[in-house]
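Shown here: the complex without one of its protein chains, the others still in place.
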Amino acid sequence: MEKNSAPLLEMRNIKKDFFGNQVLTDINLTLREGEVLGLVGENGAGKSTLMKILFGMDVIRETGGYEGDILLNGEKVKFSTPFDALEAGIGMVHQEFSLIPGFTATENILLNREPTKTNVISQIFGSRLSTLDRKGMDRRAQDAIEKMGVKIDPHMVIGDMPVGHKQFTEIARELSKEQLKLLILDEPTAVLTEQEAEALLNSIRSMASRGISVIFITHRLHEILAVCDKVVIMRDGYVVKESPAKEIDVPEITHWMVGREVDAVAAPAEPRSHEGAKNILSVRNLWVDMPGETVRNVNLDVKEGEILGIGGLAGQGKLGIPNGIMGLYEAGGTVEFGGKSLPLNTPRACLDASLAFVSEDRRGVGLLLDESLEWNVAFSAMQIHNKFLKNIGGIIKWRDERAIHKVTEQYIEELMIKCTSSRQKARELSGGNQQKICLAKAFALQPKFLFVSEPTRGIDVGAKALVLEALRKFNRENGVTIVVISSELEELRQTCDRIAIVSGGEIAGILPATRAAEEFGMLMVSKVK
Amino acid sequence: MEHSATIDTRRSTFQVLIRRFGLPRLIIAGFLLLLFIMAPFVGANLTVQILNVINRFSWNAVLVLALVPMIHSGCGLNFGVPLGIVAGLLGGTLSIELGFEGVPSFIMAIVLATPFALLLGTGYGALLNKIKGGEMMITTYVGLSAISFMCMMWLLLPYSSPTMVYGLSGSGLRPTISVEGFYDQVLAGFLEIPVTADQSIPTGTLLFFALLAFLMWAFLHTKTGTAMTAVGSNPSFARASGINVDRMRLLSVIMSTWLAAIGILVYQQGFGFIQLYTAPNNLTLPTVAAILIGGASINKASIPNVIIGTILFQGIVTMTPTVLNSMIHMDMSEVIRIIVSNGMILYALTRKTEGLR
Partner (left out) sequence: MKTKHSFQSKVGQLVRDNSVPIMFILICAVCIPLSGFSPSYLLNEIVTRMGRNTFLILCLIIPIIAGLGLNFAMTLGAMAGEIALILVSDWQIWGIPGVVLAMIISIPISILLGLLCGKILNRAKGREMITSYFISFFMNGVYQLVVLYMMGPIIPIVHDSIKLPRGYGIRNTVSLLNMRQAVDNLLAINIGGVKIPVLTFLFIAALCLFLIWFRRTKLGQDMRAVGQNMDVARDAGINVDRTRIVSVLISTVVAGFGMILYLQNMGNISTYSSHSQIGMFSIAALLVGGASVEKASIGNAFLGVTLFHLMFIVAPSAGAQVTGDSMTGEYFRVFVSYGVIAIALVMYEAKKRRAKSNASRLLAEAQKQGKEERA
């Protein structure tokens, strides 16, 4: 077979680094015509980066390109823009919809590729003045929808469509491109209902039977097994396992996804048990409306003095938990803190109750980018606890610049923040140092309880270790209960006492940090919706 | 960090200047400097010119200051200045109507304008909280609507003071009302330093502005003022820190409106006349342009921006007619004023670094 012709797609020794940070190492991948390849791996394993390389996304070129070769039908290709990739027959359906809300399905499917009729004016002033061939558009859209094998109304306006149909419109748009040979589906079933997902799997099968190859990325492992010919598992930028779908099962996939050879080295430092401690925070039936991180029904008890980790795959709702409790997104349910009920949807009440939150959205929520480090560190404590203020005449609360300067300098030293001075603008700092400023802000509040969301996202290794060490120290020395939310299981296992895994907007289970990685892996995919 | 520092020092000072002040600001400052240098050569009396600039600065500075709170809280440039002006006009005319004279008339004008300013400011602020993101366009038209609504009111309200109403019909306010005998020069006259026969330094007005500017500076150094700045800098951050963003914005709008009311009264006591009907419209653009020329942007403004901006803008307005007139016998000052003020606003609106609003 293999000698008959070159495979449709071949990726050879693909390497990619982001500013010295190796994210892909020696990736080899082959895909034949009409084959369906399931690509799985934890968040950050390198799946999306690999697909971005294949699709010629700008971000790859802007960050210095990649190493290795991509071969299409045996010919070496190098795409500098997604349009080149489209030209060569590669289509991609992204996680976010890319549709015009006021257009019909037909108009969206053929956006900027509409068949037109020339007329006198267009012959003089250019083809953009040709009129649209509505009949031709209908025909081509209908063809694409049929190819997909799922019924959607071509004349329905996108804005009125259920989420699943929007997803199908996107797929139909890719199918309407005649040159399409390879379709990349990036977590297409995340937003679909059970039946819709089933329909999508069927349509993938029908596409494959028409000779279109598919790369299918998903966290729902049974889907992979149901539809794929081949499974490729990635971890930490390596392909760790490649296997025909028939010869592998869900437990084995999860094992490969989270398993670490270096398990013993990264074992959690000094795990502690807080069995006897009282519950400082009790959460019951929490729902949070955070787009992309919906929390459906969370019940959780946090023991006083512990470091609790919350892990889980992206989009399963782990980020929604702190954001909902701290009042940043609309939430419902009951939360008790230290035996007292904590009102939801009011950030102020949480801060008054001595909770603090280091947001995962550093630049959007965590920092005043255009203000000095001093302001960033001192602001919350000033507003909540009236710290760093001088009272003039008993009424006027005057900013105490000296106290602010002192506390900022103290944290700069303690957390080893690299900056020119405490008056430097937060915008000018590197990601790791910005994160440290966010921590300093929370520390300055002197909270009893601290939520830290994705503390190491996007920062380098050195800063990572420092940040985690600072959290551990804050917990040990000040007796502050800390909940760390992170996508990186390894980091949680090193830092936390217990780890709760969120899946499908609920807590799938809580285990001591010493348990094997596979056990957490199984929990992660247990309720994936 | 060190790397970028060396680049900075290597750059010529001129480039650094451009980056810090912005090219338009430098051009305007340079143009004004040129005008001052030219002035003696074309026969204009430099002392008179400088006194002119100082006087006009004293009239306008409070109005420009009124923009600061709203810029700080992230409401953008307040093209709704006329709303505050309307409150000030009501205060001024009512004070005269009620028969106050001299210094008390000015104090009463402020006192009477205050409830109107608070009321209008509250409504205006509540409206702006409903339309976050579209403030500037809407403030423009709220301002214009307010002015044209008051045009009707000036005719219909039952004013009767003979100094203000049309002589023939005995009702309806005249477009221009002299404040002589009421609060003409009440501030300017205080500790006035006469320089030439008919010109002097209006010490009182400058002191009054200094007082208000100091209060504003002080406010921005309090806990509440700090919160207001944070709301303008990053509303999400402020909210996560437990700040009630809407209330801060409302407070800033009320402050802006009240200051604009005071500002127009200060303007009138210097100018000598109350101008009604469509005249207040003409104050919006120069006010906004002045603070931008002074170095403010859509979401950052300081007291020095106010002072520098007002001096530069009023300098151009007073100097161009005299100098150009005697040089080329053409009065192009009006055209230059239009191009400079609107060009400055366009520059601020199209700066890429301004962030999205």
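Each chain carries a letter (A and B) given by its place in the written order, and its residues are counted from 1.
We take it that a residue touches a chain if its C-beta (ideal position, glycine included) is under 8 Å from a C-beta of that chain, and two chains touch if they have at least 3 such contacts.
Since the model is a prediction, treat every value here as computed from it, not as a measurement.
Only one of A:I14, A:L99 or A:I253 touches the absent chain when the whole complex is considered: A:L99.
Among the residues A:N43, A:Q179, A:S209 or A:N285, only A:N285 touches the chain that is left out of the figure.
Of the options A:E330, A:D352, A:E401 or A:E469, the residue whose C-beta touches the omitted chain is A:E330.
Screening B:M136, B:A227 or B:V306 for touch with the missing chain picks out B:M136. Within the set A:A6, A:L129 or A:M156, the residue that contacts the chain not displayed is A:L129. In the full complex, the hidden chain is touched by chain A at residues 82-83, 98-103, 107, 111-114, 116, 122, 127-132, 285, 287, 289, 294, 296-297, 330, 332.
Of the residues in chain B, those that touch the hidden partner chain are 127, 130-134, 136-138, 140-142, 144-145, 148-149, 151-152, 155-156, 172, 285, 330, 332, 334-336, 338-339, 342-343, 345-346, 349-350, 352, 356-357.
Methods note: only the chains that are shown with their structure count from here on.
Each chain gets a centre from the mean of its Cα atoms; for chain A and chain B, those two points are 48 Å apart. Here chain A touches chain B in the complex through residues 326, 328, 347-348, 350-352, 357, 359, 361, 364-371, 375, 379-380, 382-384, 386, 389, 396-399, 418-420, going by the rule given at the top.
Per the touch definition, chain B reaches chain A in the complex via residues 1, 5, 218, 221-224, 226-227, 229-230, 233-234, 236-237, 239-244, 300.
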